[in-house]
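I'd like to ask you about the structure that follows.
And now, subunit A:
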Amino acid sequence: MGPLTACIVAPLALAAATSVAPPRAARWLALLGALLTLLVGGMAIADFAARPGADFRFVDSTPWSTAFGASFTFGVDGIGAAMLCLSGLITAIATIAAWQQDKWPRVYHALVLVLLAAMNGVFTSLDLLLFYVSWEMVLLPMLPLVGVFGGEQRRYAAMKFFVYTLAGSVLMLAMLIALWNATPREGRSVVVPHHVVAAHADASHGTLHGLPIDLGHDGPKQVHVPRGFDLRHLALQAEHWQGANFLGVTLAAFGFFAVLLACLVKIPAIPLHTWLPHAHVQAPTAVSVLLAGVLLKLGVYGLYRIGVPLFPQAAAAWAPALGGLGLAGILWGAWAALGQRDLKRLVAYSSVSHMGFCLLGLFSGTVAGATGGMVQAFTHGLSSGLLFLLVGVVYDRAHHRRVDGFGGLARPMPQFAWILLLGAMAGAGLPALAGFPGEFLVLGGAFTATGSFPWLGALATLSVVLSAAYLLWTLLRVAYGPLRHPEQAAFPDLDGRERLAAWPLAVLLVVVGLWPGPLVDALRPACELVVQTLQGGRP
Partner candidate 1 sequence: MIAFAEAFPLALVRPEAALCVGLFAILASDLGPGADRRRAGPWLGIAAALVAFLLALDAPSGAVGTMLAIDGPARLARLLILPLVALLLLAGAGERRHGTDSGAWSTAVVGVGLGALVTAASANFVSAWLGLEMLALAGYSLVAFRGGDRRAAEAGMKFVLFGGVVSGVMLFGISHVYGATGHLDFAGIGQAFANGAPTAAGVGLLLAGVGVAYKLTLVPVHFYAPDVYQGSPPLGVAVVSTLPKIAAATALVRFLSMAVPAPLVDHATLASAIAVLAAASMLFASFTALVQRDAKRIIAFSGIGHGAAVVLATACLPARDAAAAAGFYLLTYVGSNVGALVCLSVLERATGGSGLQALAGSWRRHPVVSGLLCLFLLSLAGVPPLAGFLGKWGVLQQAFAAGLGSATYATLATAALLFLLATAVSAWSYLLVVRAVVFAEPATPSAAGGGTVPFATKLALAIAAVATVGLGLWLDGLAVLAKAM
Partner candidate 2 sequence: MPELSPDRLDGYLLVAGVLFVAGVLAVTTRRSAIGVLIGIELMLNAAALQFAAYGKFSPSATDPQGQTAAVFVVVVAAAEAAVALALLFAVYRTFRDIDLDATRELRS
């Protein structure tokens, strides 16, 4: 069992172990699972930073179904490595944040572990069916995590979240099956584009994605792709999806639409985002951290891993509209955040705004933009995770989250205020903090892209104004000025556990902000390949 398989199996095993563990020990199991993931993710990202490449590494396959050609194949490229790392990190932080979970700790931590396994499954699976199963499996633990452990309106929020996201991804199932049906039983031979050969071919074994390939000659390289769900193999057949028919449209168009719908709901892009404020507001702090920190990235990841590689033509055709959608999300989310009076909802809308950059970056079709989109996805996990933690901190003390119910907390809680400032500044994209590289690269990508993208980028710069406005205005209302509610003078500053949860994120915000090199080096080759694929899809 390779390290990536362990990242799925171990959390599940630990989740099972919680049922026999003492209640107080469950959190240690959750932490263990998260740290294991973090370790593997960190290892992978270090490997990619040291030896940049767009190939999949740590590939690890266990047979699943010979009839369908599905297998438990795990592997990561730079994108997957970064996301795996994020998943482990944020889960660890969330576990620490929920260290004092006193309602059904075993159930809670078991659910978190199942969630971790599912998220890791999405980020590492190289099998489309496995990807889909993991994708939907994320919903299972999230339903009770919000619905049972959440706040006042948790039932509404949990059900809405569940059904909305489920409805968003049902078409993906149809896409999956249609792809399989569109492959001949005996597989087919395809010509592999040069950039794919360059990125993925294994010269020493004469293989490409595990398939034999003749690299000896100079002509077009061919491989014989078997029928199945291996993502890498499916991506090689992109031309065929373009040619196949699905109820009157091309299979590629339908498939891309299906993936897009699922991903847009998850990201979430407007106007499919309204489950998010409810889920965030009602979820317990640690679950909000997970939701913002990792779950939203699933959507972005899906577009990078499935949407564009499998259906480049459709993606290229939709790209300007999707870039526009990204921009719309950036602005709409920012303005909506500015208008919120609930702290959690405010941070939730800031997520909508920030995730818009990922869409804009990817579909700009530039290396800078696509890399920036992924960097943004990573760093947004850190900053929004931190902001949710801090909202949880004041909620624990005041038992409400109204922005106008606070004021001047910097005096009784100086450390809280400093870290909040850090989180807000990172969210506002201040250079030297983690929020900046992603945004800058996305903007740079949009500016240097073709078509309408420079306009989109120019309008997106408005977000630097708006994000500063809503985050720092919030800071002003919560932390600065005189103490507005005298009883809050007695609020204690961050305690040991809260510090343990917040400081790693705060430190990472600075470290990644100052030195994003390794992250970008790990991400860039993979993103470059995505961009080449996308550009290859242009007519």
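By our rule, a residue touches a chain if its C-beta (ideal position, glycine included) is under 8 Å from a C-beta of that chain, and two chains touch if they have at least 3 such contacts; residues count from 1.
The candidate set was assembled so that all candidates are chains of the complex that A comes from, given by their letters.
Since the structure is predicted, the reported quantities are computational estimates derived from the model, not experimental observations.
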Touching candidate - 1 or 2 - for subunit A as found in this complex: 1
Residue ranges of subunit A touching candidate 1 (in the complex, touch as defined): 64-68, 70, 107, 129, 132-133, 136-137, 139-140, 143-144, 147-148, 154-155, 158-159, 162-163, 166-167, 170-171, 173-174, 177-178, 180-182, 245-247
